[in-house]
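To start, I am sharing the structure in question, which I have written as C-alpha cells.
Apart from one protein chain that is not included, each protein chain of the complex appears where it belongs.
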Amino acid sequence: MFNITQLSQEKINKIIQDALEIAGGKSFKAKQDIFVSNLFFEDSTRTKTSFDIAERKLGLKVVPFDASHSSVNKGESLYDTVKTIESLGVNLVVIRHKQDRFYEDLKNINIPIINAGDGTGNHPSQCMLDLVTIFQEFGKFEGLKVGIVGDVKHSRVANSNAEALRKLGAKVYFSGPSKWFDEGAIINGTFLAFNELVKEVDVLILLRIQHERHENKHGFSAEEYHKKYGLTKEREKLMKPNAIIMHPAPINRGVEIDTDLVECERSRIFKQMENGVYARMAILKDALEQKGFEFE
Amino acid sequence: MFNITQLSQEKINKIIQDALEIAGGKSFKAKQDIFVSNLFFEDSTRTKTSFDIAERKLGLKVVPFDASHSSVNKGESLYDTVKTIESLGVNLVVIRHKQDRFYEDLKNINIPIINAGDGTGNHPSQCMLDLVTIFQEFGKFEGLKVGIVGDVKHSRVANSNAEALRKLGAKVYFSGPSKWFDEGAIINGTFLAFNELVKEVDVLILLRIQHERHENKHGFSAEEYHKKYGLTKEREKLMKPNAIIMHPAPINRGVEIDTDLVECERSRIFKQMENGVYARMAILKDALEQKGFEFE
Partner (left out) sequence: MFNITQLSQEKINKIIQDALEIAGGKSFKAKQDIFVSNLFFEDSTRTKTSFDIAERKLGLKVVPFDASHSSVNKGESLYDTVKTIESLGVNLVVIRHKQDRFYEDLKNINIPIINAGDGTGNHPSQCMLDLVTIFQEFGKFEGLKVGIVGDVKHSRVANSNAEALRKLGAKVYFSGPSKWFDEGAIINGTFLAFNELVKEVDVLILLRIQHERHENKHGFSAEEYHKKYGLTKEREKLMKPNAIIMHPAPINRGVEIDTDLVECERSRIFKQMENGVYARMAILKDALEQKGFEFE
C-alpha cells in the first residue's frame, strides 16, 4: 500500500472494521512463519515502533534492518537493497524513505511493500489511524466537519487525510499561517480563520510545527505561534461539546497545544497512537492475505 | 523498581529465592503475550543484553527501541516518549537514563518501570545480582564482611550495595584513594587501608575506574592505581581461604585487577554476569505478576 487515495472506499472500510475489531479485543495470529522487515531510511521511532508491535501482535517474525549501516551507504540502489531482502526470504517490507514516491522504483519487487512515509508525499498508515480514530468516535464520516491546522503545505498527513476524508463524505477546513498555504493546492477543503475553525469542527487535527524548517524562514517564535495558531485553554473552551482533538505527534507542548490539554478529556492524542497499532495490524493482515497467507 | 533500598527485606529475599531457583534450572514462561521494551538513553551493552536475554528467557516479546534515533532528539520529553510506548501497547519498560531519579517525571505512567541505572544514583538490578551472587556463595548475609574498593563516590553500585548489605546484616568496609571519598557520605561502612581490607573480608568488590572522569583530575596512571589499589597477585594471597572476588565489569585488566586473576578460582566476575540474567528474570517476573500477568 503506497497511498491512501488509491484505495477503494470498500477497502478503507474493511481495514477500519478490522482495526476496530482488534481494538475490541479480537486477535489475529499468522498460521505459518511470515518474515517481515522494516526498512526505515529516515528516522521515525514512533512509526517504526508502532509497526514493530503490530507485526509482533500478528505473530510475524521481524527481521532487524539498520539502514544507517546498510549497503545503501556503499552506493547500492534502493531496488537492489529491497531485491536482496526479498531474495533472503522476507515476505513483506515496510519502507520509509525521504524520496517522494520511492515505490515507483520498486515495480519488479514481488513481495508486498507498505509505505510508511515517502518524502512529503504520503503516509497512508498514519492517515488510516486517523480515520480509525474518527470513526471509532462518531461511527461515520458523512457530514463530519474536520479542521486541519498548521503547516498543511509540508505535511504528509494533512494532504492525504484531507483527500481521504472528503471522499468519505466529511467537510475539511484548514487554518494556519497563510504563508504556509499553497493557495492553488488547497482543493480538498476551505480555509478559515483559526478562531472560526475551532468553533465549527467536530475533529480538530493539529499538525506538528517543523521547527527545523520554518522558524527562521517565517519568523515565528514558539510563543508567537502558540498565541496565534496554538490550541490555548481559551480556544479549547470554544470547541463544540463532543469535538475531539488530534495530533500526529511528537507534540511540541506549549506550541501547537497548551501542555495541560495534551491529556484533557477531548484529547485523542494517545488514543491515536494506540489505534495506530490496530490500523497497522489491519493493513499488514490485508496485504499478507492478498498473497495467500492466513491468520487465525 | 527504582531503588533497591525502597524494597522490603521480604521482597529482596523473594527475588533472591526466585533467581536462585532459576539458576538451579527452574523455568518460568509467560502464559500470554507480554510486550516489553528497553529504553536505554545511555549506552550499556552489558546491562541491556542481560535484560534482553532475561526477557526472552521469560518468553516476553521484546520491542526494539533505538534511543539515538528517537523523538527525544526532536525535543520530546521523557514522559511523552514513555507515554507513547505505553499507548502503543507495551506492558513494561526498562529504562536507563543519565538523569538522576528520572522516574520522578514518570508518575503518570501506568505500566511497570524497571530502573536500569539513573545518573550516579541507583542501579538496582546490578545490586540485586551482587546480592544473589553473595547469597549463592554463603547462604546468608548476617555477619559477612564485604569490602568495596575504588571510586565509591561516583559509583551507583557502591552506594546502593552498601546500604542494602548493611540492612541485610553484613558489615561493609570501603577502600580506595581517599580523595575519592566524600567523608560525610560514608554512613554505611568503615574506611580501611586496602592492605588491611583485603585480609579482612569475605567478599571483595572491586569497582571499575572511570578513566574518563579521574585520570587527569586525580593524577593516577593505570599503573599507579594498580600498585596502590589494584588486586595484585600478592594481595590475592592475603585473602581468606573462602573469600570471593567480584567486579561489576567491564574490567580494566591490569588496573583494578591483575589480568591472571580475572578467571581465578575465587573470582565470581563472570558468575555475576550469569546471575544478572537470573536476577533480572526474577525482577521482571515480580513486576509483571503485580500487574496480574501469569507465568508457568
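When the chains are written out, they are named A and B in that same order, and each has its own residue count from 1.
Here, contacts are C-beta pairs under 8 Å (C-beta built on N, C-alpha and C of every residue); 3 or more make two chains touch, one makes a residue touch a chain.
The structure displayed is predicted, hence computed values, not measured ones.
**Student:** Thinking of the whole complex, not just what is shown, which of B:14, B:46 or B:101 touches the missing chain?
**Tutor:** Here the residue in touch with the unshown chain is B:46.
**Student:** For subunit A, which residues touch the unseen chain?
**Tutor:** Interface with the chain not displayed, on the subunit A side: 33, 35, 37, 61, 63-66, 69-71, 73-77, 80, 83-85, 87-90, 108.
**Student:** In the full complex, which residues of subunit B touch the absent chain?
**Tutor:** Against the left-out chain, subunit B lists 43, 45-46, 49-50, 52-53, 56-57, 64, 211, 249-253, 270-271, 273-274, 276-277.
Going forward, only the chains that are shown with their structure count from here on.
**Student:** Need the CA-centroid distance for the pair subunit A / subunit B, whole Å please.
**Tutor:** Roughly 41 Å, centre to centre.
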